[in-house]
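Once you've had a glance at the structure underneath, I'll fire off some questions.
Showing chain A:
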Amino acid sequence: MSTAHVLLGLLAGGPLHGYELKRSHDQRLPLAKPVAFGQVYATLGRLQRDGLVTTAGQGQDGGPERTSFAITDAGRARLDGWLAEIEPPAPHVTSTLFAKVAVAVLVDGAERARDYLIAQRTAHMDRLRELTSVKTDPASTLGDVIAADFAILHLDADLRWVTNTLERVADLHREVHP
Partner candidate 1 sequence: MKPTTLLRLALAGSRTDGIRVALTAFSALLATLAILAALTVIAIPEIGNRVNDHYVNPLLDEHGLRGGTAFTLVLLCIPILALAGQCARLGAPARDRRLAGFRLAGATPGQATLVAVAETGVAALLGVAAGLGAYFAARPLLDRPDARGLRPLPTDVLPEPWQIAAVAVALPLLAALTAAIMLRRVVVGPLGVVRRARRDRAPRPWPGALIVLGLAGFAGVVPLARSYEARAQEPPFWLVTLLGAGGAIAATIGVILGTGWISYRMGGLLNRLSHRPAALLAARRLTTDPWQGARTFAALLACVIVGAGAAEMRGYFRILRDLEARAAARGGYEPQRNSFYLSSMNLVDVAIVVAVVIAAAGLIVAVGEGIASRRRTYAALVASGVSRGVLARSILLQALVPIVPSVVLALFVGMRLVGPLTGDEVFNYGESAPFVHPWDTIGAYGALAVGAVLVTVTIGLLFLRGSTAVEELRTG
Partner candidate 2 sequence: MTILRARGVVKSYGPTPALRGVTVDVAEGEILAVTGPSGCGKSTLLHCLAGILRPDAGEVSYGEHRLDTWSERMRARLRRTEFGVLFQFGQLVAELTAAENVALPLLLAGTGRREARTAAVGWLDRLGVAELADTRPGEMSGGQQQRCAAARALVTEPRVLFADEPTGALDSRTSEQLLGELVRVVRDQRTTVLLVTHDVQVAAYADREVALRDGAVDASGLGLTAVSGKHVR
């Protein structure tokens, strides 16, 4: 996910200050990693350099915190392009997870991989429960629910992979130690 495109999207609703942008980002994407101030300004700088945003006015006390940014036509076109572009359907199972299992089998045998997967599954299930309780909490906003859904569905995919792999590792274990 590109922070630049998200910021462009947030600006599409109207000019915002850098601080408002950060707050808006964290609010709209509650489960994503919170974006750092520095990253917001660095990204805005790059967008301004490429002519995708422009400064829309200064606050009374000046300074970068009070500078408003607005999306340009070029920025709008870029945003539209990004929105229209289909993401490559890459496996979401984080490559780290996969890599760890592969390495664990290689280095320490099936038992190690199994232990790792079980621990990973427990962690996933716990996280899944947390996210589900966000969803069932009447205090949650629709944004929270949508974000929780996003995470749940991806965790579900991961969990299926973990469970299947667990089965296969167990089979492998039986094969290795009859």
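In picking the candidates, the idea was that all candidates are chains of the complex that A comes from, given by their letters.
We take it that a contact is a pair of C-beta atoms (placed from the backbone, for glycine too) under 8 Å apart; a residue touches a chain by one contact, two chains touch by 3 or more; residues count from 1.
Since we're looking at a predicted model, the values are computed, not measured.
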Touch-positive candidate for chain A in this complex, from 1 or 2: 2
Touch list for chain A against partner candidate 2, complex: 114, 118, 121-122, 125-126, 128-133, 135-136, 138, 152-153, 156, 159-160, 163, 166, 170
